[in-house]
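For this view, one protein chain was removed and the others were kept in their places.
Moving on to subunit A:
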Amino acid sequence: MSQRLAKGGRLIDRTKPLTFTFNSTRYTGFAGDTLASALLGTGKSLLGRSFKYHRPRGLVASGVEEPNVLVNLGEGDRLEPDQRATTTELFDGAVAASQNHWPSLAFDVGAINDYAYRMFPAGFYYKTFMVSTWAWHKIFEPIVRQAAGLGAAPRRADPDRYEQAYAYCDVLVAGGGVAGLMAALKAAKEGKRVILAEQTAHWGGRAPVDGGEIEGMAPEAWVKKTLEVLGAMDNVRLMTRTMVAGVHDHGYVIVYERVADHTPGDDRPRHRLWRVRAGVTKVATGAIERPLAFAGNDIPGVMLASAVRDYIVNWAVSPGEEIIVVTNNDDAYRTALAALKAGLKVIAVLDARPTANGPLAEAVKAKGVRVMPGHAVSKVRGKSKVVAVEICKQESAGEVVEVLGCDVVAMSGGWSPVVHLYSHAGGKVLWDEAAAMFRPDPARPPTGDKAQPIAEVVGAANGALTLTALCAEAGLAGGAEAEAPLAPVWVMPAKAKDKLKFKAFLDFQNDVKVSDVQLAAREGYASVEHTKRYTTLGMATDQGKLSNINGLAVLSEALGQPIPQTGTTTFRPPYTPISFGAITGEARGEIFQPLRKTPMHGWHETHGVHWEPVGLWRRPYTYPRAGEGHRDSVNREIVNTRTNVGLLDASTLGKIVVNGPDAGKFLDMMYTNMMSTLPVGKCRYGLMCSDNGFLIDDGVVVRLSEDTWLCHTTSGGADHIHAHMEDWLQCEWWDWKVYTANLTEEYAQIAVVGPKARMLLEKLGGMDVSKEALPFMTFKEGELGGFPVRIYRISFSGELSYEIAVPANMGLALWEKLNEAGAAFSAMPYGTEALHVMRAEKGFIMIGDETDGTVIPQDLGLGWAISKKKEDYLGKRAQARVHMTDPDRWTLVGLETLDGSVLPDGVYAVDEGVNENNQRKVQGRVTSTYYSPVLNKGIAMGLVKHGPSRMGEVLDFPADNGVVIKARICDPVFYDKAGEKADV
């Protein structure tokens, strides 16, 4: 049984006990514990159930590579699933629960899968679920949904705060072990700006546990001294609990700081995602120990040898009392020595190599421990904990030569350098035959804009696995005991029979076994990437940190090819999972997205507005009064505007000023109409097309002076039309003397619309707004009711209409004044829906309704707005193409239903017969459709084949539920065809 040792523990503070809860039971740990060490210290070794077979699982590792012990952490709105116990620092009151079992951790019904393992081979999902789509929908999907996943998803919004930050440095060092500290110190002394990031809460990496000497000091003392030096330097930022998550192109590095995970509720942001521009990233990420693939290697109590000594040395926790070490290298003997030093029993060391004579092995032998060279684990006995080990020769099929009782198996299959960060942006790795590992190829690093390396690797991540090699690399005196070479061991025993391979796990988190990978190879999977997807090897949240190398070695063996020929799967960021909160940063709630507000936004809010999103703006859709539905209020607003006077907040309309000697020439190119001939003081409606001929925007252009025009765009079009203009000016007509400025937000714009509009403006006073002084399609500047304004006589509703531009900071004041003075004329504000209905009554097109990126002005009967005199304009050439001049193109018409009802939006008019896909042929579609309260019937516009020449014809529009609506083709102008009401 695991337990807390009476003394020791370099990271824990025994004077600070902390209580926590696991599966509803209260336990105690110490400050400095991880959740993993605290649980192990309480005697718990069964801590979870595996993903597929629901096998009992315990801790395998002590760090980020831990595949098994993922817990639901926290409660209620702070519940977070799949949290690694090994990287969760213990805090007082922590609440955790194990995952993936029902009804309980100790008795899990899902474990039946384990007995039925032969039914779940590699590719089980593909082989089974793809049998028929019926079976998938009716049988498999419901079952899979029930069984899927590990942790429970939180049901409420996360109450914590997250943020991001930007940083810049010359050198970013990833990893605060000895190699990282050395690299940081070197760069800092050269005067470079350095960021040193360590993913755990502690500096020094493995060295304080593994021992040795650096510059005459014990590793721990050297680390302390080096930190003091670094801490005193202004050009160094030291960050703990900070993981370098990904290295991207151009030295853009994502760094994940867990600011307050260990101090919940202290008002700090929980996580901070750093977006760093680093000259070079020094990858000092160390190495991860590999498990050995033997039968029962996943039973709780089987752990990585390094993890066993980490728990003993760092947290004074013994994973058990009687330990068997199984290894293919010398390093694992350190675990035997650490265990003996802590007073634990080491039953034997099984060394797969034929000989074991290195200094570390000799030291273990000298303590009287039985060392068995050439031996291996045939099978671990035990169910939810290790009971004994069946021992065999490594070069055998697993015939048992001896059985030894124990409660811990410390395994080591060698070490794999953590090359992830080096590889993210394209750095290549090479296979080191002698050390049986992939390590970074220094000749092929990820490169920046000048082909310079943007990542360099140091220390164990570079294959310098021993302190001796690491010090030599950094040019420092120091080292540890010499180590004899390891022997590559991918399957244990070497010729293991099937029965053993069925229980020899490669990927603990996804339950992938040696037999699965071998089956995939037999079924023809040759690519490691395909095998990964087929078997799910390395696909879980740990992304195969333990399993990948063993898996691809087994695959290589099965394919009969050398390991480098198989290669690795792609290393992708993030290195370990990062929180969604950190990715989201500040972008949530009110500031999830920029919300653009007009100066009158607040007034609309206090007057019962119902909003409509228009781009990032909110525009009033309508202002329902008490007891009114939206349709009622829209109808009221329309009738009132057409009878009295309505007020519209039109501030969002784009307003782009274009000036210069060549401005007229430029606008003649941008618009289909002739704008250069527009007299000063006049307004003209214009159309803008893309160079492919399609209509992209419309609006009123006014000529402010001899060389200055103001172009109104649609609300949604302001920014991209301005960009479109600048694009042509900067890239094509760079020698034309034209400047543009987007003044959209400089002015609030208010449309005063309706037969009583003039009376209202006259009441405000200050300007002559008579027909004579300010005729239709002209504008005037002046002072209206004390406000500096520019008034345009333009109409989008068919009524007498003034659009008043006023400096935005006075927009609200003028709006309020108009509402106040308008009371005498029954003025009411109206929203965008009333605007849309009124323009549809007039047959005016709307960008985005009548246009969809495939429509040209000619389709909309707007030929009158296309200049025949101009040599060129954007879109002219495209509009001459065969498809654009096709007489069969659908063309704009009005549509009125025979029964006066409102056509559904977007419905198609069907034609006789079916097309080659056996679909009913169509001959038109509805583009705008509304109820007109003025005409008291449904009105619509649509595009219909040969439309204008078919006036009076009735078309069939099939709608939902088999209903066919009949509508007659008519003129699209339903209201005041002669335009007499606007021009008064």
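Everything below uses one rule, namely that contacts are C-beta pairs under 8 Å (C-beta built on N, C-alpha and C of every residue); 3 or more make two chains touch, one makes a residue touch a chain; residues count from 1.
FYI, contacts and distances are computed from a predicted model.
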Q: Refer to UniProt and select, among "Heterotetrameric sarcosine oxidase gamma subunit", "Sulfate transport system permease protein CysT", "Heme chaperone HemW" or "ABC transporter substrate-binding protein", the name of the complex member that is left out.
A: "Heterotetrameric sarcosine oxidase gamma subunit"
Q: Among A:S37, A:T598, A:S797 or A:Q879, single out the residue that touches the unshown chain.
A: A:T598
Q.
For a quick check of understanding: of A:D33, A:E66, A:E80 or A:E163, which residue touches the chain that isn't displayed?
A. A:E163
Q: Kindly state which of the options A:A363, A:L743, A:M846 or A:M884 is in contact with the chain not pictured.
A: A:L743
Q | Where the missing chain touches subunit A, by residue | A | 161, 163-168, 193, 266-269, 272, 275, 277, 585-587, 590-591, 593-599, 616-617, 657, 659-661, 737, 739-741, 743-747, 783, 786-788, 807-810, 812-814
